[in-house]
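Note that one protein chain of the assembly has been removed; the remaining protein chains are unaltered in position.
The block that comes next holds chain A.
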């Protein structure tokens, strides 16, 4: 054996030598908790009394972990954890910066809210077929997609959340569900495969998959052509995920078909993962190519927000109306990405978090309306104002919040985005934001007018006994989500501070690289950027 003449190797060059601090483990905790509790739920799937208890404790634990992580990042800056002790760029890194931690926190809130609502909505059959395992695994996938620092790993998390969402979408196997799920599954699969092809090109061009490493090599690269191609391919793939115009047609075909709890968690989380990936790839990895793509992104953003809102106006079904509003919201988030200024990006960050909460709440609210009135059809609904006065208060708050009217949380990010558009002279983008807000107001106030104000039809039974459990569980969940949007609306200072910090971090990719590599190594790396990874 050759152990005798073993040369002295300095392990510190390649390995993490000391164990990470206890608080840093929070970054992988959502993944561990999500998968363990999903497995426990699967084991107890025949016991439909015990399984919800396990699932709820899992969701509460995940929320506790992401809340802890958010506070940790808020006070101590970006947290990084390298898997298997290998230092970047070799090991798979998990990186929680302010953007990732904030979105993970909101995802935890949305997951818990829909989990509670589903306690009454999902029936025993759906629980046996795995509602809670799918939900927990999808939530773990979404949170890990927000926190990973490795582009191939991001692909893996996309697939994890995709499989969880397929499972949730077909639960119940009604005709329209199968139809919607087929379209959703194929289009999302094509989008993820395109993303994988882009990852392959990234590996071929830079020889690395670590996002920080890509960022620093891309910044040093003189040749724009291949980098711009990759950035455009990423933009195409993630825009499809985020349902931006003209790649949005799978969303209104599928989101209204499953149970409302499932629609709510989809509307809150899935498209926003696409937006997050766009922000991460175009701002941290390829910032100069974002400048080249800015005008196309702006056009896509304006078209998404206007056509989404117009589509919402043309719907009779309340659930499909909300599907179009999701698309419209995606357009508003992309507007900040197109502008690329600090004001625009903090608007986007704030709007993304706001939209996750409000879209989830809107879907759950329509679920309660449907349960109470027995219909989702705007032509037939009515009479809820008298039957459920508190629900109409909630509905009005959510309608105003989604349209960006004061004093709720939609107002501030829109002000930021309009100001940022006018600052760079993009009056048409500012106009599109305002017009889409106006159209959204009409669509949602019409929903309010028909479902609440209009007296009930002859012989319609509003709020009968069968709907009681869903209504009873719907009120506290909706009240909690509404409280969030009201607080963010009337006391926006802390939320704006977080959004501003996210924008500063996104504008400064060097800071991300430095957080992953450590200050000394980042300086070394800046000197020898021509190195290969052989």
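Note that in this section contacts are C-beta pairs under 8 Å (C-beta built on N, C-alpha and C of every residue); 3 or more make two chains touch, one makes a residue touch a chain; residues count from 1.
The working rule: contacts and distances are computed from a predicted model.
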I want to check something: the complex is missing a chain, and I'd like its UniProt protein name from "non-specific serine/threonine protein kinase", "Multiple sugar transport system permease protein", "Na+/H+ antiporter subunit C" or "Amidohydrolase-related domain-containing protein".
"Na+/H+ antiporter subunit C"
Among A:94, A:146, A:450 or A:512, residue touching the chain not depicted:
A:450
Of the listed residues A:42, A:56, A:71 or A:190, which contacts the missing chain in the full complex?
A:190
Consider the whole complex, including the chain that is not shown, and state which of A:52, A:252, A:274 or A:308 touches that chain.
A:252
Using the touch definition up top, pick the residue from A:178, A:224 or A:490 that touches the left-out chain.
A:178
Contact set of chain A toward the excluded chain (per top definition):
1-2, 5, 7, 9, 152, 155-156, 159, 162-163, 166, 170, 173, 175-183, 185-186, 189-190, 193, 196-197, 199-201, 203-204, 209, 252-254, 256-257, 313-316, 378-379, 446, 449-450, 454
